[in-house]
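Take this structure, written in structure tokens, and hold onto it; I'll ask about it next.
Here the complex is missing a single protein chain, while all its other protein chains stay put.
The block that comes next holds subunit A.
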Amino acid sequence: MATFQEFIQQNEDRDGVRFSWNVWPSSRLEATRMVVPVAVLFTPLKERPDLPPIQYEPVLCSRATCRAVLNPLCQVDYRAKLWACNFCYQRNQFPPTYAGISEMNQPAELLPQFSTIEYVVQRGPQMPLIFLYVVDTCMEDDDLQALKESLQMSLSLLPPTALVGLITFGRMIQVHELGCEGISKSYVFRGTKDLSAKQLQDMLGLTKPAGTQAGRGPQVPQAPPSNRFLQPVQRIDMNLTDLLGELQRDPWPVTQGKRPLRSLGVALSIAVGLLECTFPNTGARIMTFIGGPATQGPGMVVGDELKSPIRSWHDIEKDNAKFMKKATKHYEALANRASANGHIIDIYACALDQTGLLEMKCCANHTGGYMVMADSFNTSLFKQTFQRVFNKDVQGSFKMAFAGTLEIKTSRELKVSGAIGPCVSLNAKGPCVSENEIGTGGTCQWKICGLDQNSTLALYFEVVNQHNAPIPQGGRGAVQFVTQYQHSSGQRRIRVTTIARNWADAQTQIQSIAASFDQEASAILMARLAVYRAETEEGPDVLRWLDRQLIRLFMFHLRRSPFLQVFNNSPDESSYYRHHFMRQDLTQSLIMIQPILYAYSFNGPPEPVLLDSSSILPDRILLMDTFFQILIYHGETVAQWRKAGYQEMPEYENFRHLLQAPVDDAQEILHSRFPMPRYIDTEHGGSQARFLLSKVNPSQTHNNMYAWGQESGAPILTDDVSLQVFMDHLKKLAVSSAA
């Protein structure tokens, strides 16, 4: 019997699931006592290169309220050609195509190793991928130039059949018609007036000729559905490249002391509307590139007077952010429209100041879009991140998927409370929906417009079995995840993951339950819950709630993380960090909460060290990965050596290697991570060292540095409590009468 550790790892690798408990308490009461709910971190599109695509469609339970997919856990009566649904116990006839089924001739979905299986839906047209660029033109020329180059570059990465569109905006919004000869043509909208999809459709002349639509019918499924604004890359490649090349800075004059008028809100609305009326329920990415905050029209987050700065947390707390609520509402509405149609909104915000990510976060969060924040479009951070969006897998398809829906089926004893992650509710009521909501609840289906291999949802369950209705020994609860999505090849696919866990009576089998506890998953699940609450509630309340709920090591760092702490972070930064925390998988999430610190020295091979001020030594090079930043810190001595140029001397080649080692490791991380982290190379006393100092456990501060060994570590000038103090308190609390 494998250890739970191995079991967990195996499950994660195979099914992309990490449960907080791998043995479930069998009654509601006991489950509640466990504090950490039965929950799972589910990565729907967990990369499974070995998974064969099944070229037929899944067999569904015939009960209308169930519709579960035939899976290895079902009982099959091969003679009668019947199968019993393991969720509702409905007995179902196999479809005629399964006539040849027998114990020796089982379809793939009945094989135990196919607890996760992917079906490829053959019917329906193959939809092209759609990329709609929404480009801000209110920015400095070199920024705009860099952006234009990035965009032009991206065209070469798109499959030739992908449809692309271009919307530019400044004071006005221009929807460019592509592929016109001679005169370039664009439709212009004012930035102060929002338009409904219907209005937009009329104004863009996209009203479909009524007769032809019906008459065409199914016989011409292959007709490439494009229009003047969204055209295949192969056809308008040159045209679009030129168009991008000719993009000018917004020509409207910006007077002294003013911000440029930037109609982001309406631009986004038009982008959403355009796709809404042309490609509903088809995967599409709206890629928004913004160089500053929206300053006019719906969705504006700050006025155009430079003297009035954009809202800070302070303003928000004081209810002094007059545009925030309205803007948020605007973008939420947009996010809902986009997600309802399966469209993704990406936001690439590159500006030194805030750009309103706080207000716009829902656009990315609800639609599974990316949110990237950088200082300028002219940075490698943006350039490489953007390039990485178009990364491809071994089969040459994008690692992105579109317009997904996730449906969950559960055994009777279990109900689903909600999900936290880049999804929106589809409001599908069903027998397995719990009344208690956690995160986005009240439904058993969620829409995930954009997802990739790392997209991870946290799903929370509730054990509803009553204490007085014990589950028979050996009973297992099952959960089925049905994820339908549009593959980047244009195919519709359905991935079904069915897992089961043992029920255990908490009173008699507390040991096994305890053993099945997945600390990491639980930490992240709780952190998600905390962040989710932080998004909707006041910060301190969340911390108090967290303190009440559980106290663990991670919680120390979590408490200090930007996900919960807004101090020293702008609202935009907080939104940015939270956005990524809510969608990354467990490993990445762990890094975010508790950065990893590696030490490189002549004393031995690189080793992970405690995230503690005591780890900061003069003769060490430290590599810190906080997910958002990769930091290389040269200790005082090492820095001096480097300055003296020893690495240049052949006799000190070992020093050169030492210097190179963390850089190589960092590059490795940089290459694989999305979004690309900020890469920082600093040394003792460097200004950028603050990133390191703010993360480490302040075991030595100016208050206590003499009490600890003076020979090591670097004191941190902070009043924050150290882990030591935190733990002391914790212990005291733990042993004192429990709350």
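The rule is simple: contacts are C-beta pairs under 8 Å (C-beta built on N, C-alpha and C of every residue); 3 or more make two chains touch, one makes a residue touch a chain; residues count from 1.
In this text, contacts and distances are computed from a predicted model.
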item: Hidden chain of the complex, named as in its UniProt record, picked from "SEC24 homolog C, COPII coat complex component", "Glutamyl-tRNA(Gln) amidotransferase subunit B, mitochondrial", "Guanine nucleotide-binding protein subunit gamma" or "Electron transfer flavoprotein subunit beta"; value: "SEC24 homolog C, COPII coat complex component"
item: Which residue of A:R48, A:R67 or A:K185 touches the chain not shown here; value: A:K185
item: Absent-chain contact - pick from A:Q174, A:S516 or A:S589; value: A:Q174
item: Which of A:I101, A:V121, A:L157 or A:M203 contacts the chain that the document leaves out; value: A:M203
item: Absent-chain contact - pick from A:V17, A:M34, A:I130 or A:L195; value: A:L195
item: For subunit A, residues in touch with the removed chain; value: 172, 174, 177, 182-190, 193, 195, 199, 202-205, 246, 251-253
